[in-house]
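All protein chains but one are shown in place.
Chains: A, B and C, in written order; residue numbering restarts at 1 for each.
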Amino acid sequence: MALDKNGIAKRIAQELQDGWYVNLGIGIPTLVANYIPEGIEVEFQSENGVLGMGPFPFDGEEDPDLINAGKQTITTRDGASFFDSATSFAMIRGQHVQLTVLGAMEVSQNGDIANWKIPGKMVKGMGGAMDLVASAENIIVAMMHSNKAGESKILKACTLPLTGVGCVKKVVTELAVMEIKEGKFYLLERAPGVSVDEIIAKTEGDLVVPDIVPEMNLN
Amino acid sequence: MALDKNGIAKRIAQELQDGWYVNLGIGIPTLVANYIPEGIEVEFQSENGVLGMGPFPFDGEEDPDLINAGKQTITTRDGASFFDSATSFAMIRGQHVQLTVLGAMEVSQNGDIANWKIPGKMVKGMGGAMDLVASAENIIVAMMHSNKAGESKILKACTLPLTGVGCVKKVVTELAVMEIKEGKFYLLERAPGVSVDEIIAKTEGDLVVPDIVPEMNLN
Amino acid sequence: MNKVVKNPALALAGITDGMTLMVGGFGLCGIPENSIAQLVQMGVKNLTCISNNAGVDDFGLGLLLQGKQVKKMISSYVGENDEFERQMLSGELEVDLIPQGSLAERCRAGGAGIPAFFTPAGYGTEVAEGKEVRMFNGKPHILESALTADYAIVKAWKGDTEGNLIYKATARNFNPMMAMAGKITIAEVEELVPAGTLDPNQIHTPGIFVQRIFKGEKFEKRIEQRTVRPKN
Partner (left out) sequence: MNKVVKNPALALAGITDGMTLMVGGFGLCGIPENSIAQLVQMGVKNLTCISNNAGVDDFGLGLLLQGKQVKKMISSYVGENDEFERQMLSGELEVDLIPQGSLAERCRAGGAGIPAFFTPAGYGTEVAEGKEVRMFNGKPHILESALTADYAIVKAWKGDTEGNLIYKATARNFNPMMAMAGKITIAEVEELVPAGTLDPNQIHTPGIFVQRIFKGEKFEKRIEQRTVRPKN
């Protein structure tokens, strides 16, 4: 069965490693913070200027001066720090952040990503996404395999204006975990109960399928 | 009579304007802080990371963590701030400092300055001088008119490795105040009791001398 | 060096039609609310506003958009403002969208006398069109230029009479770089104290970057996305 958003987040959380600084984008990526594996410690950075984000505040304890890049009220953990936006992107551009997780409208088999604009229709702006994808060594995209019209978003080439070129290394969708290398998608894992045929059918880009595709282990 | 170092500093202090941020170099320039005209307020910046320098500390009250760019122990005034070297030179390069006063080994009539190196003999390094002269809109050089061998340091062209090109606007020596414009030195004032002839004799660069050269007023 | 002015009207005196303004804040967090209200009252038009966001329809810079006071916005993200999107898509409003890190660095560069720098952000995208590309460490980078403004308007938590500023939490965001990049920088603060009160080790924006400072009368501090967990 296809994963829900929390399932995608849970699977991505398995990629976390002890001691990493991690930047989580808006949407599904934000949920990753709820599933940090036991025994490891990570710190969350938000590009508006905070390191060491904690959970959402208790009702009534929101501080309007303390938000994340999604403009959500947050809290901080012991050891947190605040800094200006230039310093924040110094961390990102200077590759001090070990993992970036973000959403996408389209991903292509050479690692291009589009997630900021639909010409003539939707223009929200790129925010920090272009800096993040251009700089991060380790980018995981959290997204749905298809759009609402049922068209694949895992493509040979992106059709929307790009956010970054050749930067995505791994994609986790409601159906599959895929690695991007040498200009192709490599199917690594499938969601529990999802068939390889369904993944093949819903993937427009070139997909390399090994003989055995293990199911994700989400326990 | 030719001025002493304090006289030069006193004359330069007359150039200060209310509300200015000022960077004083090592040597004679440091003395300028002792002669701030009454009724005006200026703040002194030192490029190692302090704004709002006060007088030297009382004997026994030195703090090794609080020095100026000349490595001298200092104090701060109310409203002082500390910052890192990058921010300090952001102030300088970004032209937030209204006046820079520094020493020189040679100055030329097109505003070039040399003050950091005598090839094969003396190499102290440029410190912050190259940043200061390249950025400041308003540079006054405090120097002696001649070297110990009696040779003029107010030249047609510098002979020593340059610190900056076409940047000096005004020179104050023990003999004279000169402005630099259109590739010439313009004699503005002479030290009390010093003759125009002496200044002409000791100036190697092209010197424009008006009919009347007023004496400096140092009272 | 007393830089205190009594009210927003005196603080913003000199801002006229057609000027370029930097306005600090991220979303509705850390924005100079009192100054924005004053800009609305002044009715200055044809402004170019450099600000990471454009506020929401009825608060923050959204108020200037509503009044058609803005000719051009230079921002990284405008997703929370329908009027902005409408004016942009209809062509009424010129918009220059810039990667957030490049925006922050371009403001800092403007304040720091760095006219241009290379960054990898935006390479291969619309943002790179017409910009010089150069390889460093085997990776393509684009040349970005400094941004400055006629006036920068920032919001701080505490400030002193010399213009030294301290920000609170993530309300810091773009304010420090914009304070550096304004030809004239205006700070509105929640608390205004005499020089010598703030610890010189703990100043975020040294007073040299600030020309005018005033105590804001009222800070609404709207929250854009109130997210909470229930108390057990």
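Just so we're on the same page, contacts are C-beta pairs under 8 Å (C-beta built on N, C-alpha and C of every residue); 3 or more make two chains touch, one makes a residue touch a chain.
What you see is a predicted model; the values in this text were computed from it and never measured.
Asks: Name every displayed chain that the left-out chain is in contact with.
Replies: It touches the following shown chains in the full complex: A, B, C.
Asks: Of the residues listed, A:F56, A:F89 or A:W116, which one is in contact with the missing chain?
Replies: Residue touching the chain left out of view: A:F89.
Asks: In the full complex, which of B:R93, B:H145 or B:K170 touches the chain missing from this view?
Replies: Only one of B:R93, B:H145 or B:K170 touches the chain omitted from view, namely B:R93.
Asks: Tell me which of B:A2, B:I36, B:L66 or B:L188 is the one touching the absent chain.
Replies: With B:A2, B:I36, B:L66 or B:L188 as choices, the missing chain is touched by B:L66.
Asks: With the missing chain put back, one of C:A11, C:L64 or C:A109 would touch it. Which one?
Replies: Only one listed residue reaches the unshown chain, and that is C:A109.
Asks: In the complete complex, which positions of chain B touch the hidden chain?
Replies: Touching the missing chain: residues 46-50, 55-74, 82-86, 88-89, 92-93, 112, 117, 120, 122-131, 134-135, 161-166.
Asks: In the complete complex, the non-displayed chain touches which residues of chain A?
Replies: Residues of chain A in touch with the missing chain: 19, 21, 41-43, 45, 50-52, 76-83, 86-87, 89-97, 135.
Asks: Given the full complex, what residues of chain C touch the hidden partner chain?
Replies: Looking at chain C, the ones touching the missing chain are residues 105, 109, 112-120, 134, 136-137, 141, 145, 166-169, 200-202.
One rule holds for everything that comes next: only the chains that are shown with their structure count from here on.
Asks: Hey, which chain ends up farthest from chain A, C-alpha centres compared?
Replies: It is B.
Asks: Averaging the CA atoms per chain, pick out the one whose centre lands closest to the mean of every protein CA shown.
Replies: Chain nearest the overall C-alpha centroid, as shown: C.
Asks: If you average the CA atoms of chain B and of chain C, how many Å lie between those two points?
Replies: Roughly 36 Å separates the two chain centres.
Asks: Need the CA-centroid distance for the pair chain A / chain C, whole Å please.
Replies: Roughly 28 Å, centre to centre.
Asks: Can you give the whole-Å distance between the Cα centres of chain A and chain B?
Replies: 56
Asks: Return the residues of chain C touching two or more other chains; collapse runs of consecutive numbers into ranges.
Replies: Answer for chain C, listing residues that touch two or more other chains: 108.
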